[in-house]
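Here the structure is laid out as structure tokens; the discussion comes afterwards.
A single protein chain has been omitted from the complex, and every remaining protein chain is retained in its original position.
Moving on, here comes chain A:
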Amino acid sequence: MTASTSGHPLSGRAAIVGIGETGYVRGADETVLEMVLGASMAAIRDAGLTPADIDGILPPPGFVAWDEIAAHLGIPDVRYTSTPQMGGASPTAALTTAMMAIASGVAETILVPIGWNGYSALRPRPDAKPSKRRFSAAFFETVRNYYGPYGLRSAPWWYSLYLQRYVELYDVPPEAPGAVAVAARKHAQLRPNALMHGRAMTMDDYLASPYITEPLRKFDCCVETDCAAAVVVTSAERARDLPHRPVLLLGGAEGHANPAHELTNRADVLDLGLSRAAPRAFEMAGVTARDMDFLQIYDCFTHVVLLQLEALGLAERGGAPDLVKGGALELGGAYPLNTAGGMLSQGHCWGLNLVVEAARQLRHDAGDAQVHGAELGLVTGYGDLGDGSIVILGRG
């Protein structure tokens, strides 16, 4: 049992008590709404609860809104709802919001859902039901005016604008991002629901993969999938009466680079939102990155993982390539990473699949991927143009 030792008024007051996820597929049978409701019901049932117990809903922006979820699930009395505007960092950021809402008594039992048609939005099956589900954000205006005209239409092209500087200034060898990709793929072989289950990848395969836009190769990029996931968070007191071992929220924070709405005009373009968020979360939890038994790091792109390892304080700027050598990120290594395959090899579920996996690890229910005796772990989020979020979790 991991108790909070920091004395922070939010630390250890709330716990993840239910988890749910769909498969991670290309061309789902269900609509986005059906997937979100399915994962949500799975999480609520896993918690030993019914929709009538839910009184808060914190969905990410776009796709499915809280009122649809409440209506379709028959949640009778929603006391609190809010939506972080942080793209892929939103689900993990929502967990900190849940900590605040629960500790303050504004709500008691909160649903954090996400689901999308990350693959099928652009490539619908011929027999697919019509869908208008999509995502929009204020920074899209920056992209339209200042990146899009130059052929930079989506995340790999945008982020490469700063990742290439990281690679050139710090002589980052391709084997460093390769180690992230290979670890994720190895771990996906232990999860039958991972998109890349059954599709092994070696470092040679990685190095042979073609560039999309330098420094990003094809295998540096996460896999676009149709999927949904959800977790249920409640008070630490109520968690004690529910079926599963509680997973305590010990610390949580968000952070944003300045300016947040444009990538290239930051004093230091390698300064992620997580650089600011991580120290706040560790302070709240009373622990450091080196205390973690595993890391679930938002792996939209491998180089972004390297930068986050540095932002967490595990390495100096430019030091991540040394840190990840020798299988350090693989199960059995010093820093087991994304033990279900992450977004690189399990599926892109806006990082909430990383939260689901972290909860499994801390319940000691992660099967062949179990980190022996795991007591502490963290999950990060990275979204839009570098917004960062993080939660520190402990076995209750």
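Rule of thumb we're sticking to: a contact is a pair of C-beta atoms (placed from the backbone, for glycine too) under 8 Å apart; a residue touches a chain by one contact, two chains touch by 3 or more; residues count from 1.
One rule holds in what follows: contacts and distances are computed from a predicted model.
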Not-shown chain resolves in UniProt (candidates "Toluene hydroxylase", "Zn-ribbon domain-containing OB-fold protein", "Sodium:proton antiporter" or "Ferritin-like protein") to "Zn-ribbon domain-containing OB-fold protein"
Cross-chain touch to the chain not pictured, restricted to A:P173, A:P259 or A:G367, is A:P259
Given A:T22, A:N117 or A:T142, the residue that touches the chain left out of view is A:T142
Hidden partner sits against chain A at residues 141-142, 144-153, 157, 160-165, 168-170, 210-215, 258-259, 261-262, 264-265, 269, 318
